[in-house]
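All protein chains of the complex are present and in place, except for one that has been dropped.
Read from first to last, the chains carry the letters A, B and C; within each, the first residue is number 1.
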Amino acid sequence: MHHDGILAGGGHLTVHFLFATRDELFITIAKIAILLFIVLTVNAYLTWFERKVVAHIQSRWGPHRVGPHGLLQPLADGVKFFFKEDPTPAGVDKFVYFLAPLLALALALTSIAIIPFGPEPLHLFGHDIYLGIAPLDLNIGILALFAITALGVYGVALAGWASNSKYPLLGGLRSSAQMISYELALTLSVVGVLLMAGTFNLRDIINAQAPLAGHPDRGIIGWNIWPQILGFFCFFTAAVAETNRVPFDLPEAEQELVAGFNTEYASFKFAMFFIAEYTSMITISCLATIMFFGGWLSPFPVSWTLTHYLPSVILIPFGLWVVLDGFRYETVLGRVVLPAVGTVVTALGLGFIVFPHANAFIQAPFWFLSKVLLFLFVYVWMRGTLPRFRYDQLMALGWKLLLPLSIVNVALTSFLILAKMQWGAK
Amino acid sequence: MGCEMTEPLLVFFVLAALAVIGAVSLILQKHPIHSALSLIVVMVALAGLYLLMGAEFVAAVQIIVYGGAIMVLFVFVIMLLNAGAEERTSLSKMAGPPGLLLVAALAAFVAATIARSGASVQAAAETGALSSTRGISEMIFKDFVYPFELTSFLVLVAILGATVLAQREKS
Amino acid sequence: MVPTNYYVILSAILFGLGVFAFIFKRNVITIFMSIELMLNAVNLAFVAFSQALGKLDGQVFVLFVIVVAAAEAAVGLGIIILIARNRQTLNVERVDLLKL
Partner (left out) sequence: MLAYLWIVPLLPLLGSAINGIFGAKWPNKIVNLVSIGSTGLSFLCALEAGREFFGSGQALFRKEFFTWISAGNFRAGFDLQVDQLTVVMMLVVTGVGWLIHIYSTGYMAHEGGYYRFFSYLNLFMFFMLILVLAANYVLLFVGWEGVGLSSYLLIGFWFLKKSAADAGKKAFIVNRIGDFGFMLGMFLLFRAFGALDFQTVFTKAGTWPAEPMGHFGTLTIACLLLFMGAAGKSAQLPLYVWLPDAMEGPTPVSALIHAATMVTAGVYVVARSHVLFSHSPTAMLVVAIVGCATAFFAATIGLVQTDIKKVLAYSTVSQLGYMFLACGVGAFTAGIFHLMTHAFFKALLFLAAGSVIHALGGEQEMPRMGGLGKKIRWTYYTMLTATLAIAGIPLFAGFFSKDAILFAAFQSPTGGRILYAFGLLTALLTAFYMFRLIFLTFTGKPRYDEKTVHVHESPWSMLGPLAVLAVLSVIGGWFALPTFYQGPDHFANFLGPALGAREAAEAGAQAAAHSLELILAGVAVLAATIGFVVAYRLYVSRPRKADELAQSMKRAYTVLLNKYYVDELYAAAVVRPLLWLSTNVFWKATDVAGIDGTVNGIAHGTATIGDGVRHSQSGNTRSYAVWVVAGAIIVLAAIFFWPSASKIAVGLVH
């Protein structure tokens, strides 16, 4: 009866998922829990990944003491964060001081909820469970995402202000200014994509990049990256700035501002900022994937059935290599753990070959995740290679290059679309 | 009507409560930053209400522009000026009891007006879900295109004005 | 289904609170915020009626209001910065001279 109660009213499409039925409510909660777990883990190992990659870029070993290949390093860090002393500086505005990190983390995690990870529902207990928390018909998906990222500024700004210390204040000011400036470019740069897709709904945007019925399956050719290369450039640059990552990490420019807005934060509050930053990295990568790289679509035409086995083709050799590598590892733990992990991975790969359904289901998430990983790697790569901008350069870049470029992009796209309507229709 | 506790109603009351609390705290807080935060709460709550009414686009814009731009600007300025807690001077004779009286009168009038108009509006209610975003765009770029252009001009002027105002005079 | 009256009454309450703040706060910035609050209240009423009447004009109006509010905020805050710079105070009661 609740069901009727809601649908009768109409105009609640976006909220009805919250309580369509009790079961769906539970499912949603479960989804949230799982996603939270995954995201946090990924965060943790993202730090490991980053440190490793940067280390190798700088021809160092990176973490390798805690656990085999330092795999337990994130764990250790987490523990450290928990048990470190958490001093609250004198004269801070308590409420805001505590609010800021919470806000940052909460918003970052919320934004993930918008992202859809796969097209096909998972059939469990007689329910269609879609990958991703947001409802299918979230017509303002991208807008919602931007809304949340827009609020993300407060975390940084308030933290800087509440710390009652000049370095954080400066950092906070800088980052809020920076975020506001680049938000414009970020928003404008995707307008091209939206114009082509004609919707805000992320799923529809991905589907818009899929081959239309009766048209030749062009695979990677159909992605937005090609027509929207300009938009992508703007988008990715702005995104990096929006997440305060190198080369735009002025808010936490060590040389000038000690550690920027989070100087006065220690232990778990600091961790919150940390996690928030990495989560937003992930979100942005997902967004880039969806917007420009066809989301979960395979780069190959569907007709190339052999490509469906790529997951296995990648997983099995990787697993085997891990096993072999494990046997030669110096520590005992390593010699035990690594082969185990390796076998699991190999088994997964084989499983996909054996169970076609599972393989079919895994395709979309596989591509999605691999693309996201690619972007994350690019993030880290940039951190390893690029120097930091000067503040004025940053502002100039944002206002004088990206903004005009993205506007030009919008104009071009809309013009082309109009032209297509005029002449290309037949 | 419809006073059996459906979830939308629940949500409404939650959000409404949030909004009112936010507004009250905006008044009670001494420090501008806290007032700003309270106002942000109000705005988010209103955004939620818009969602509840199916005005998704407006909701999103509400948060992006109000929450993400305007209020950030406020916070930014407060930080920039390093504004302290507000001093409770009362140098104004008018803004005492008479002000209070006036506010009460205003509220009363508004309430009364609504109470009278409410019924008539209620009659027209109960329309199906309207996919707002598309419709809105249609309206903006067809019916309201000139006002729209005018607003863009307004914004341009505002940008210039703000720039001129904020730049330090050379000395 | 939430009766339109509820929304409108809520907007009335918010508006009243906004007016109250408008009169009784001393800090320029806060007063400015209370104006924004009033605008928001009005927006709520707009959207509520637009939903009730099944017309979108209300929502379009809200968009316009938001744009105007943004412009207003830009200019207004600029002015406030100037005031703070010249008068060394944000208390409107201390800013009662046209000329220093």
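To be clear about the criterion, contacts are C-beta pairs under 8 Å (C-beta built on N, C-alpha and C of every residue); 3 or more make two chains touch, one makes a residue touch a chain.
This structure is a prediction, so every number in the text was calculated from the model and none was measured.
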| item | value |
| --- | --- |
| Which displayed chains the hidden chain touches across the whole complex | B, C |
| Residue of B:27, B:61, B:75 or B:95 in touch with the missing chain, whole complex considered | B:95 |
| Option touching the unshown chain, where C:22, C:46 or C:61 are the choices | C:22 |
| Residues belonging to chain B that touch the chain removed from view | 91-95, 98-99, 102-103, 105-106, 109-110, 112-113, 116 |
| Where the unshown chain meets chain C, residue by residue | 19, 22-24, 26, 31, 92-93, 95-98 |
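Rule of thumb we're sticking to: only the chains that are shown with their structure count from here on.
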| item | value |
| --- | --- |
| Most widely separated chain from chain B, with each centre as the mean of CA atoms | A |
| Centroid distance [mean C-alpha coordinates] between chain C and chain B, Å | 6 |
| Centroid spacing, where centroids are CA-atom means, of chain A and chain C in whole angstrom | 36 |
| For chain A paired with chain B, centre-to-centre distance based on mean C-alpha positions, whole Å | 31 |
| Overlap residues in chain C, where contacts from two or more other chains coincide | 1-2, 51 |
| Contacts with two or more other chains, residues of chain A listed in rising order | 9, 11 |
| Footprint of chain B on chain C - complex, ascending | 1-10, 12-21, 23-27, 29-30, 32-34, 36-37, 40, 43-44, 47-54, 56-57, 59-60, 62-64, 66-75, 77-82, 84, 90-91, 93-94, 96 |
| Touch list for chain B against partner chain A, complex | 4, 6-8, 11, 31, 33-34, 37, 40, 44, 47, 51-57, 59-61, 63-64, 67-69, 72-73, 75-76, 78-80, 127-131, 133 |
| Of all residues in chain A, those that touch chain B in their complex | 2, 5-6, 9-15, 18-19, 93, 95-96, 99, 139-140, 143-144, 146-151, 153-154, 157-158, 160-161, 169, 172-173, 176-177, 179-180, 183, 187, 200 |
